[in-house]
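One structure below.
The complex is shown incomplete by one protein chain, all other protein chains being positioned as in the whole.
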Amino acid sequence: MGETVLRVSNLNVFYKNRDRKLFSKADKKIQALKGVSFEMEEGQVLAIAGESGCGKSTLARAIVGINKDYTGEIYQKYDRPQMVFQDPYSSLNPAKKIGWLLEEPLRVDKTRKWTEEERKKRVEEIMEEIELPLSMLERYPSQLSGGQRQRVCIGIALMRSPKLLIADEPVSALDVTIQAQIMALLQNLHKKHGISIIFISHDLRVVYHISDYVMIMKDGCVVEKGKTDDVYRNPQADYTKELLNAAGIRA
Amino acid sequence: MKNNNWKKILKDPYLVAGGIITGLILLMIIVGFFWMPYEPTKMNAAEKLQGASLRHLMGTDNMGRDIFSRVMYGSRVTLMIAIGTIIIGAGVGTIIGAITGYYGGMLDEITMRVIDALFAFPSILLALVIVSVYGIGWVQLLVSLGIAFVPSFARIVRGEVLRCKNMDYVENARLQGVSDIRMIFVHILPNIKGVMASSILIGFNNAVLAEAGLSYLGVGSQPPYASLGRMLSDSQQYMTKSPSYVLGPGIIIVLMVLGFAFLGEGIRRWK
Partner (left out) sequence: MEVILDVTDLHIEFHDHDLPETAVEDFDLMLGKGEIVGIVGESGSGKSMSALAIAGLLNRHAIKKTGRIMFEGVDLLTCDRKTLRSFQGDEISIIFQEPMTSLNPVKNIGWQVEEALFIHHKEIKKEERKKRAIEMLKAVGLENAEKVYKMYPHELSGGMRQRVMIAAAMIGNPKILIADEPTTALDVTVQAQIVELLKKINRERGTSIIFISHDLSLVSQLCERVIVMQQGNIVESGSTAEVFRKPRHQYTKKLIAAIPKIEL
């Protein structure tokens, strides 16, 4: 505890403007992140909140390495951070069975070779963690409900015991009752394994209980960051107040 | 689960009709390997251009050869060439389409323009050019038809790969450390097997027709061993004298194409 797992310094991310006119010269670049800096300690849960378009997903993509077109520095203590996506309907390959999907991270593991039995054993462990019956291994994603799929997504992310997990709006597409279950699951996993979690959401109600720290973003900039309790009790930026109001939390 | 699938198949008129027609044709071809009423190349001067009868189910041709036996043999040749064509066309096309679609960029632009050019070229003409340069023969026929079929498969696969490439599950797999090649062939391609199955069946039809067309033009298989197209071409001068000569191979070509077309439509509608 206490050691830095992730340090982002002065991160700028640009996107190419796709809407290019026929004769206009160079591509215009849109800046999605403007000098974002923050640090995260091991075992922390950091919530990143903001409206769609504020750059929170861009930040996640830069950290996990899907988007490499950035300037600035991202220091990570461990390799291969994992990510859980928002839409559990598009983040599981529809042509593969759940068991196959869970085994895949082990099959492509370059650090060590997993035998068939080891893989099976690990999958069973994970199925227990994500509280799904083993019979589901034989099913296809389309035969699962949204909440079950999101559990599988979390399971896939956990297969190789990552030290940092990024959850990008993992519950926004789910019903409220299911949301509560998934949040409970994430909280459990955090307690049990001490994984550092970055939790991205547009809803400040959702992140309150799970997060130690919260960072509010708007238009690619960090508006406010601090301990969750402090920010909720005593928000500094107007935008934070607006978000809190919208979530029905009046400070 | 399995039982349900069967029920669903039996309920679909396209799959049932296609299955029956294709099944009969395949049965005829398979039986032809072991037994044929007559030797397909054996001539008989006494029985020239006879109509259909119990002795000769589809009559005889201008050299007194039994047409039914020749059709049995000819459909085998036609089917083999069609299968070979599709294996080459779909195989090469899938690889090109998947790789260009997945990587995109300059490689994609150039390859697709070449494919477009190839596509704009009538396939029969292309085959004619290849055959006239490299001579007539099985291999040339297969290769030229195969090349002619690459563009359509490359395009279909490229489009599907482009669609799948930006799905979350592909990014998810990339985060696990899946390599590009594994991504294309293990993660993405299984998702397009439905589209592939129906386009293979449709392509199959075109291959049967293209082979028949080329043989009809005289650059396909050579006498005395005949494919269906070749027989059709031979028979046309006797069309009025002995209609059963034309009808035999003609009907089989129609049935073959129809059967595959039904199957293709059935698979396309599946689910």
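A and B are the chain letters, set down in written order, and residue numbers restart from 1 in every chain.
Here, a residue touches a chain if its C-beta (ideal position, glycine included) is under 8 Å from a C-beta of that chain, and two chains touch if they have at least 3 such contacts.
Quantities reported herein were computed from a predicted structural model and do not represent experimental measurements.
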Kindly name the visible chains that come into contact with the excluded chain. A
Touching the hidden chain in the complete assembly: which of A:E51, A:D109, A:E124 or A:D219 does that? A:E51
From the list A:V152, A:A167 or A:L204, which touches the chain that is not on show? A:L204
For subunit A, residues touching the missing partner are 51-53, 146, 175-180, 183, 202-206, 208-209, 229, 232-233, 242-243, 245-249, 251
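Note that only the chains that are shown with their structure count from here on.
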Between subunit B and subunit A, distance of the C-alpha-averaged centres to the nearest whole Å: 48
Quick one: in the complex, what on subunit A touches subunit B? 64-66, 80, 82-83, 85, 87, 90-96, 104-105, 108-110, 153, 156-157, 159-160
Quick one: which bits of subunit B touch subunit A in the complex? Just the residue numbers, please. 167-169, 171-179, 182, 187, 190-191, 193
